[in-house]
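I have placed the structure first, in the form of structure tokens, so that the comments after it can refer back to it.
The full complex has more chains than appear here; those shown keep their coordinates.
Labels A, B and C are assigned to the chains in the order they are written; within every chain, residues are numbered from 1.
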């Protein structure tokens, strides 16, 4: 299952709600204000790095650029995708859940 | 309008782009600045992300409205741009990452500034 | 006492406009004055004259007519409205379209400005 998180983890429970439901083999994609979750320096970098032990973690690169989050500021286990990569992720999982 | 200047503070609490609040807050700041009142802006919580250097929303076809912060104090009559220190720290944003010259102050001090205001406008 | 109100949320996805309506009615009943309600961000949708709520559901159109008839000024932000398709041609007769200066005036002239 592909899990999409688009809200800031600092102001929304979307990330923590999602993490309660993930299973090995799931994919998590961070988009829009969800991007702040993959920032290395910040309150959620460690949590998301831990989650990447179970799940493949991606972030939407154009949304990170928009917010001034450069790739070197992102946790090393999160992989960047552009919109085409986003489309592939949706296709590769049998279904998606937007948290 | 009354003679004494009204002390009004925009309290910016949301991140840019995911929602429009910060963009429309800036439009209000610019308009307010032309009326010769005492206008200040405080960035707390996710609002501090609006000030992060290097934003480039062109890839998502959105206007980079945050450039306005660069000139808000100089070209417009905004008295103060406060940023809460604790919110920066929690989000791993350093002072040198900020795009405009702002006053980084601890939460307790910002609360004292808030107490001086007549009106708070949360965005 | 003179109250000013700022509403930022859209009237259907959020309860905020209902809260404004109930707050304003209570204040007016108590003899207070509501010197204006400023609709900003998605709240400008309140002023759409084409709203047709289903029967048995809260009717935003009748809410704003009621507020207007009690003398409350309802101001739709011109810039936020234009973006969202609210113009002189599409705005309810109970609301008016004006600039952000009106929000500043509410901030200055009211004894209390409250945001919903």
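The criterion applied here is as follows: contacts are C-beta pairs under 8 Å (C-beta built on N, C-alpha and C of every residue); 3 or more make two chains touch, one makes a residue touch a chain.
No experiment lies behind these values; they were computed from the predicted model shown.
Peer 1: Please count each kind of protein chain across the complete complex and record the totals against the labels shown.
Peer 2: Per the file, total copies of each protein chain kind: A x2, B x2, C x2.
The rule we apply is simple: only the chains that are shown with their structure count from here on.
Peer 1: For chain B and chain C, what's the span in angstrom between their mean Cα positions?
Peer 2: 25
Peer 1: Averaging only over C-alpha atoms, locate the centres of chain A and chain C and give their separation in whole Å.
Peer 2: 38
Peer 1: Would you mind listing the residues of chain A that make contact with two or more other chains?
Peer 2: none
Peer 1: How about chain C: which of its residues touch chain B in the complex?
Peer 2: Touching chain B: residues 6, 8, 40-41, 79-80, 99-101, 103-105, 107-109, 113, 115 of chain C.
Peer 1: Where on chain B does chain A make contact in their complex?
Peer 2: 13-19, 45-46, 49, 52-57, 59-60, 62, 90-93
Peer 1: If you look only at chain B, which of its residues touch chain C in the complex?
Peer 2: 1-2, 6, 8, 20-21, 24, 27-28, 31-32, 35, 37, 118-123
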